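Inspection log for the structure reproduced underneath, given as structure tokens.
As you look at this complex, bear in mind that one protein chain is not there, while each of the others sits in place.
A, B and C are the chain letters, set down in written order, and residue numbers restart from 1 in every chain.
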Amino acid sequence: MHGISLTDIERETYKNTPIHRLDGRIKLLFLIAIIIYIVSLPKFSTFALWKLAGLEMYLILLILIARLNLFYVALRYVMLTPFGLGIAILQPFFPQAFIKEFTIHELPLIGMPWTEEGLLFGALLFAKFTVAVTTVILFSSTSPMTEMVESARRLKLPREFALLLTMMIRYLFVFWGILNRLRRAQTSRCFDIWNKSVPRKWILEQIGYSISSLFIRSYEQGERTFQSMLSRGYDYTADIFVHKKRIQAPEIAFIVVTILVVGNIHFLG
Amino acid sequence: MHIGDGQIPLEQAVIYWIVALFFIWLSLRWARKEMDEAKVPIFAALAAGIFAIQAMNIPIPWGTSGHMLGSVLAAIILGSPFAGILILALVLIVQGCLFGDGGISVMGANILDMGVIASFTGYYTFRMIKGSLGMGKASFIGGWVGIVMGAEAVAIELAIAGTFPLIPAMTWMGIYHAVIGVIGEGLITAIVVTSVMKTRPDLVATSSKVGVPA
Amino acid sequence: MSIIDVRNLVYSYHSVKTLALDRVNLQIEKGERLTLLGANGSGKSTLIKHLNGILLPQKGEVLVKGEPISKKNLKDVRRTVGIVYQNPDDQVFLPTVRLDVAFGPTNLGLRPDVVEQRVETALNNVGLNGIEERAPHHLSGGEKKLVAIAGVLAMEPEVMVLDEPTAGLDPEGKQRILRLIYNLNKKLGITLVIATHDVDVVPVFSDRVAVLSHGKKIADATPTEIFSDPDLLRESHLHLPIVTRLLQGLQEDGIPVKTRFTVAGARKELLRVMQEQCMGYLLQT
Partner (left out) sequence: MSIIDVRNLVYSYHSVKTLALDRVNLQIEKGERLTLLGANGSGKSTLIKHLNGILLPQKGEVLVKGEPISKKNLKDVRRTVGIVYQNPDDQVFLPTVRLDVAFGPTNLGLRPDVVEQRVETALNNVGLNGIEERAPHHLSGGEKKLVAIAGVLAMEPEVMVLDEPTAGLDPEGKQRILRLIYNLNKKLGITLVIATHDVDVVPVFSDRVAVLSHGKKIADATPTEIFSDPDLLRESHLHLPIVTRLLQGLQEDGIPVKTRFTVAGARKELLRVMQEQCMGYLLQT
């Protein structure tokens, strides 16, 4: 999709490091806790910027321990940046409703006015975005999707929704394969969405038809899968089977260290 | 049009989460009634399919490519905005947790914009004009309205959050999505709906059933 | 009593005019290996879906262990009759092997440790231990098929129905699957029903062959009997097994070979005839 495909992420999750081995529930809680912490930091404070920098260092340390491919991590980050950067970069040029007084400067050469307060707010937005994205990259690269859902199920995600999500994960890979084969067959017959020698309208039709074929195939996949599920005793009470693992020393150590680090960053930083 | 973490303050994000969860619950209830146990495999596969569909490049003006959202499409074919909500919720959860497309704290807001608001406005626009304009044109307008409204909802949420002033946000999000939505969502939705009607007419709930789905 | 008894079964899909199944009668006996032979579209898959109540009869009935299948006993029927579908992507629908194989036993309401045990045993029986955590999309076609079989085995069915079990597999993969299901029948006593159009696979495998054509059962006999009748197979858009074709060619050449359908059978038969023929020659001179 964005230069990083499902399979790239999946490959990272197959590594075997202390971080990868941690219980999925702990990692899921870690993700949620960090995100909540970041988001609840004040939206206008230089101090928060330093806390975020500290947190980012800790996350990078964990990424190193998890031996993630750094090129892959950087690529994922860069792919996502435009989403956060776009909104942040405009901030110095707009008045923020919650700020009373502005210190105004002008851009050299073009003379466009910008505010110090807006710059700080934008920087904070971008810093929060960066730390959040780093957390998601770390989390998604160290726990396979199935494990995430199994963990969520153990943390009381409703039965039906857990089954929906696990099956979706399975079929993500099936349809990813179908999409690639469809594209390959189209490329083999010289299809190119930028082909100048055919009308644009015709190209859009072909894309529409491809999407329609994918839609029907996914619906029919569901129909066939339903029959095979019934054959294995499926009914409205069905649940996923959770292979139970216990919380052990490494998990506890991870929690303690994280609380110490974040606590330190928060109160000292 | 994914909102990222940090762009909406926690307390507002929590409210959006609650609203989104309420709609997910409603859509599950709808699915249970309409498709009983078959809903799990069908929606799981459809969500995976829409995920793949969103990865198909569509040439939009200015030499760039965009992609489809698909919530209005799902709503029209399955005959209820709840279908669009359920599928988009699944897709957004995977995108957020796996790819980092759209944040975690703001996932509720994203589900609200691209799932709930896009599906509802798009689907009911389609329903209103289907009789007079026919399936194709109504799908086109429905798809387009859905994406524009979803984008405007993002603008409003960002404005409430204090991240962006309301008027410029609504203007620019509106104009941008109104332009790309003509092709990426409107036209493609229309082509897909008419083509599914040709191939599997029985799948297209809206073409046969009248009466408002619960 | 037959373990499955199909009586006068009629079924038509509502989009199609012709009958998908036309008064089909079929008894399946405990412990046997039965092949349903038919071309694509002959009604095999529709018949199979009636064996565990995925489809309910429009006319006629299907009895499992003497009880007609009805909405009430569906769960019991599906515990007795397990179906392995043709495409493992339809059947293996959960993202790890363990989750998938555990799906059936979990639905039976078994305790987690029993489920765990059944998963182990089933994977053992198909020879796939140690891949519990693997994702299906990283398995080969043959392995996925084995996982699908394990998923059904874990429910400990008495009858196992397999739709085109060798489809898409290479020769080694085919052999592996066939050997496996043969052993399931021999060692665990599971009754086997295989639906296929692969005439070269059946003979080696089955006690009995039922031939389906255009929704009708047009023959039900031992493989030898079935393959002695070329017209029957032509009518059902199938071919003779390669070995049988060769022997019948020789018959046309005037060599008195009998019909055989396996390589081993034909080898013996040809040897016998060669010796006899030459003896005949000898006596004439």
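One rule holds for everything that comes next: a residue touches a chain if its C-beta (ideal position, glycine included) is under 8 Å from a C-beta of that chain, and two chains touch if they have at least 3 such contacts.
What you see is a predicted model; the values in this text were computed from it and never measured.
Novice: Give me the visible chains that the unshown chain touches, in label order.
Specialist: In the entire complex, chains touched by the missing one are A, B, C.
Novice: Given that one chain is not shown, which residue among A:Leu155, A:Ala185 or A:Leu260 touches it?
Specialist: A:Ala185
Novice: Touch as defined at the start, partner being the missing chain; which of A:Phe71, A:Trp202 or A:Phe267 qualifies?
Specialist: Only one listed residue reaches the unshown chain, and that is A:Trp202.
Novice: For subunit A, which residues lie in contact with the unshown chain of the complex?
Specialist: The missing chain touches subunit A at positions 7, 11, 178, 181-182, 184-192, 195, 197-198, 202, 206, 209-210, 212-213, 216-217.
Novice: Counting contacts across the full complex, list the positions on subunit B that touch the omitted chain.
Specialist: Looking at subunit B, the ones touching the missing chain are residues 195, 198-200.
Novice: For subunit C, enumerate the residues touching the unshown chain of the complex.
Specialist: 39-41, 140-142, 167-173, 175, 197, 199-200, 237-239, 241-243, 245-246, 249-250, 253, 255, 263-264, 266-267, 270-271, 274, 277-278, 281-282, 285
Quick note on the criterion: only the chains that are shown with their structure count from here on.
Novice: Determine the centre-to-centre distance between subunit A and subunit B, using the mean Cα coordinates as centres, and give it in whole Å.
Specialist: 19
Novice: Specify, in ascending order, the residues of subunit A that touch 2 or more different other chains.
Specialist: 145, 167, 169-171, 174, 221, 225, 229-230, 234-235, 238
Novice: For subunit B, jot down the residues that touch at least 2 other chains.
Specialist: Residue numbers touching two or more other chains: 41, 44.
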